[in-house]
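Reviewing the structure listed below.
Only a single protein chain was left out; the remaining protein chains are all shown in position.
We just call them A and B in the order they show up, numbering each chain from 1.
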Amino acid sequence: MKPLREVGILGFGGYVPMYRIKDEEIANVWNAQTSGLPVMEKAVPSQDEDVFTMSYEAAKNAIARAKISPNLIRAIFVGTESKPYAVKPTGSMLVTSLGLDNRSLAAEYEFACKAGTEAFQSAVALVGSGMLEYSMAIGADIAQGRPGDELEFTSGAGAAAFIFSKKSKETVAFLEYSVSYVSDTPDFWRRQGQKYPQHAGRFTGEPAYFNHIISSVKTLFEETGLKPSDFSYAVFHQPNTKFPLRVGEILGFPPEKIKPGLLSPVVGNAYAGIVPLGLSATLEVAKPNERILVASFGSGAGSDAFSFVTQEALEEKKNLAPLVSDYIKRKKYVSYVTYALYKGKIPR
Amino acid sequence: MKPIVVGVGMTKVGEHWNESLKSLAVEASLEAIDSSGLTPEVIVFSNMMSGRLQVQDHLGTLLADELGLRGLPAVRVEAACASGGVAFHVAYNMIKSGIYKVALVVGAEKMSDTSTEQTTTALMTAEDREYTGFYGASFVSLNALAHRLYMEKFNVSEEEMASLAVLSHENGVNNPFAMYRRKISTKEVLESPYVADPIHLLEAAPISDGAAAVVLASEEVAKTKSSVVSVEASTVATDAIRYYEREDLLTFESAKKAFMNAVSASKIEKDQIDILELHDAFTIVGYLTLESAGIAERGKAAKLVASNKFTLSDKPAVNTMGGLKSRGHPIGATGLYQISELYLQLTNNAGKNQVDNAKIGVAFNVGGVGTTTSVSVLKRR
Partner (left out) sequence: MSESVPRYWREIKIRERLIGSKCEDCGRITFPPRKVCPYCRSRKLTEVELPKKGKLLSYSVVRKPPAEFEKYAPYVIGIITLENGVNVISQLTDIDLKDIKIGMELEGVLRKYREEGEEGLIHYGIKFRPRIK
């Protein structure tokens, strides 16, 4: 897919909570083995954080880099599976808290871990069609894992926001092409009213994660004629450390191109937030005129693939807000008990 | 014309499970009425939290009815913890104006009817709800902000901060109406848990129930009674309701103003004051009051109390019947307990804690964090 007029990223920003828990700490609680753990450590939100507060901070950082007045942004979409209200859009709360104009669109998207990039597609479309000049898409989640389940080792938290405008000298990167690929594949789901998701074990691998990412990326290659060597970076969905490196290998991307955007080893899988965060982190180290592949995966299932090309403005705008690496460096370890308290696993 | 205190009445302060707000107010009122030998023409009722704690308002009228005085004009006064002093101020002006000749001022509060958490919420109504209460700042925590700032700025130790609580308890031992009639040591105070760091439990006045009443009469009516205590001045002043907006966070402008106005109205000199009733809901309030009134030098009040100033044998003697800390602090009643205790001292009825030749007594009743201060100056004629 290509919009009628070219669209660029005017501003971007991420947010990761301060607290961390080591996978080793979790393993010790359940008497599980401490070798072969899926990530090293993951981010833990404080009791006073949620998807609204994380989105707010990511958005503030994006606005700082965009260098525009917030009231020019006329659409705000949040992709998440852990919004604070089941009914009451986080977007509406962001409109007031960020000082956006009331004459705006606001909505949440759900598509498991690809809800953030789902929001990208719509935000891009509004600008690309000429309907709006500025739009914002946010991916944010506080991932939940049942105590003792595999997911508990990787369920992290984080958010990243992207402001889209028409491509210009001010945009840090422009969108070259995007693809979405979807099928009914029940690898991971959560029923209404349930607190924790269910997953189908090894089924989440080949038929789900790998099939959909490979499909969306191969489609992008076919429709554009691009190949892996044209890209400097690749940001893949990262439910653990191994999967993104393996799918990269299958598609022809070496680890050095993947590592700058591979955050889940230290942040955990922030569900809809992780690929946007990975893209933020990549933009923070990329140079102008480099091509970045972004391929998300959302259970249920689907994958969005994008090709972005960086521009000159990236250099100057990088340091207008805290970097994702600043947030990653800012950390304090908590015990399992504190972790359980903060994530509401111990009712009060 | 100076209004005269003709009679007082107090209930014991404590946790009165068998008493209601109404029964406490009636008990104190009847005692004051009987000891004065007069029938009030107007009732002024002081209370802060009955609407929340008892789901009851319209208190002035309720009491008039209970006292068999249906038909009497009655009014309720609320100014947070300064309600008593401000109610006294209202009654004082009613008598001074000549429109009424005998007034009953009664303060009552029944804080143990609800859980500690609910009472804590009710106490917070003294503060701006939307821009202080919203953030969960309990009333103690606001005073603790001042307590910490004072310690940092004037280099005052925790021990020195605790001294007023120790002094109040020392005196409360001999007050039959006091809630806590035992001495406490500095060590005990500092070892007691924090209510809101850095304020310790034993530096904070207790949640308590009680009522105190005063009958005020015009000079002419009082001539027929043997009372000798006149009200030389009754003043009230206020300040910004949000403590953090004050120009100087370590001065209570309201106490400074109210005291200045009281001094000029009563024409007393500071060094003539024999007895001072300080509002030690928290020790910091006592210290800032002393300094704001110019009775202690800025930054020195805690150190003075710690070095044994203001005891019963000193002039002025402070909190001679236990203050808020030891006698107790049933919010709406406190201001009237202060007046009643001054009255006992000035009429030679203070028992073991009698201050010899007590002639002039001053009470500071403070609401909020030094937000509203009433100053009453009583004199033995």
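Just so it is clear, a contact is a pair of C-beta atoms (placed from the backbone, for glycine too) under 8 Å apart; a residue touches a chain by one contact, two chains touch by 3 or more.
Computed from a predicted structure; not experimentally measured.
Undergrad: Who touches the missing chain here, B:V13, B:V140 or B:A333?
TA: Within the whole complex, the residue contacting the unshown chain is B:V140.
Undergrad: Any idea which of B:S36, B:S83 or B:T132 touches the chain not displayed?
TA: B:T132
Undergrad: For the chain left out of this view, which of B:V26, B:L164 or B:V195 touches it?
TA: Once the missing chain is taken into account, the touching residue is B:V195.
Undergrad: Can you list, in ascending order, the chain B residues touching the missing chain?
TA: Counting only chain B, the missing chain is touched by 115-118, 120-121, 124, 130-138, 140-142, 144-149, 152, 193-199, 240, 242-245, 249.
Undergrad: In terms of residues, what is the contact footprint of the unshown chain on chain A?
TA: 18, 46-50, 52-53, 56-57, 84-85, 93, 96-97, 99, 322, 326-327, 330, 332, 348
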